[in-house]
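The structure under discussion appears below in the form of structure tokens.
Every protein chain except one is present and positioned as in the full complex.
So, chain A:
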Amino acid sequence: MTTLSDPPRESFRLSMLINDTRYRAYTFQFIALMLVLALFAYLGSNLVANLRAAGLNISYEFLGESSNYDINQTLIDYTSQSSHLRASIVGVLNTLLVAFLACVTATIIGVIAGVARLSPNWLVRKLMAGYVEAFRNVPVLIWIIIIFTIMTAVLPAPSAFRGEDPDASMLFGAVAFTNRGLYLPAPIWGPGSLVVVLVFIASIVGVFAYRRYATKLLYDTGKLLPMGWPSLAIFILPTLLVYFLLGRPITLEYPELAGFNFQGGTQILGSLIALWWALAIYTGAFIAENVRAGIQAVSKGQTEAAASLGLRPKRIMNLVVLPQALRVIIPPLISNYLNITKNSSLAIAVGYMDVTGTLGGITLNQTGRAIEAILLLMLFYLLISLAISALMNVYNNAMRLKER
């Protein structure tokens, strides 16, 4: 039924699409959608016309063809007869390798530098401020090139290690820094080494189990077990025991000078070290600032309240300050990991064969499949960053202050 207070019902008029705020949103969205579609249609038609003019097509068959190029550092079996697809996978693994190494190192450097920036020691504080400012304000590409130059132009050639009185000598007789890379002893896995590894893994599990047990005992009965020494003992002793009982199944193979180069051992390429350390030191400066900001974000009242409860400084740090600081530190830390992964594409500047170097570099140049290769490359990086963002969302949801 209608009452007098009801507004008169308007019939829909076309001008309302522009003038009435209720309908204007539809007009705008329609226009935007049409513009985007038109843009894509325009680009697509240009693409088709250009491809036809050049006699090309879009196809991913090149991934199955043999790649015909060598990669100097591979984590899986690869020869120049392998397919382009396998070359790309080698590149992906190399990207993940350098990103992982750089993330770990950057976190260690960043945490140390960030804590040191809050040190009561004036000299250390200023030194770390100098480190952070110097590295944050210079492009990472320049740092990569600088470290790469140290690795290739400053370090001695393998021939310098030769002779009675060589110009260079190996560190501890086992590690050689040469301009062809770093030579390290490589482990040789003899029979029975699997047992040692299993025991090692079991002892890590054991450490966690012991710490859980000790915490539970503390909460249940108030009895405080020592943590540090027993953990260390569980961590080291069983592995050492099994290692010697089985007659030392794992031995080291030392690099030796043979001919013009070192033989044996593991070679780590100079380009990998340059990329790894440049990314680590550069991103470490950013992480240091995050760590400092996170610790400073915990208000002084928290520390004082904890102290007035009678907690000792170490426990104040572990139980009160750190859990609150981590809430501030971890989100930017994860986005720094993402930056490391994306910046690792600069490998192409020093010739490290990551996915940009294989798929986006040599494969692209050999096959001429620019669109396909770059599309795949972008897809890979996009997947990584979406995965890391998803991880971050999970963490943020878990860590959000539970408000009632």
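Rule of thumb we're sticking to: a residue touches a chain if its C-beta (ideal position, glycine included) is under 8 Å from a C-beta of that chain, and two chains touch if they have at least 3 such contacts; residues count from 1.
Assume contacts and distances are computed from a predicted model.
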Given the options "Tryptophan synthase beta chain", "Oxidoreductase", "Glutamyl-tRNA(Gln) amidotransferase subunit A" or "Amino acid ABC transporter permease", say which is the protein name UniProt records for the missing chain. "Amino acid ABC transporter permease"
Considering the complete complex, of A:36, A:209, A:225 or A:245, the missing chain is touched by A:36
Among A:14, A:76 or A:153, which residue is in contact with the omitted chain in the full complex? A:153
Please pick, from A:75, A:104 or A:134, the residue that touches the omitted chain in the full complex. A:134
On chain A, the omitted chain is touched by residues 25, 28-29, 32-33, 36, 43, 46-47, 49-51, 53, 119-124, 127, 133-134, 136-142, 145-146, 149, 153, 342-343, 345-346, 348-349, 356, 360, 364, 370-371, 374, 377-378, 381-382, 384-386
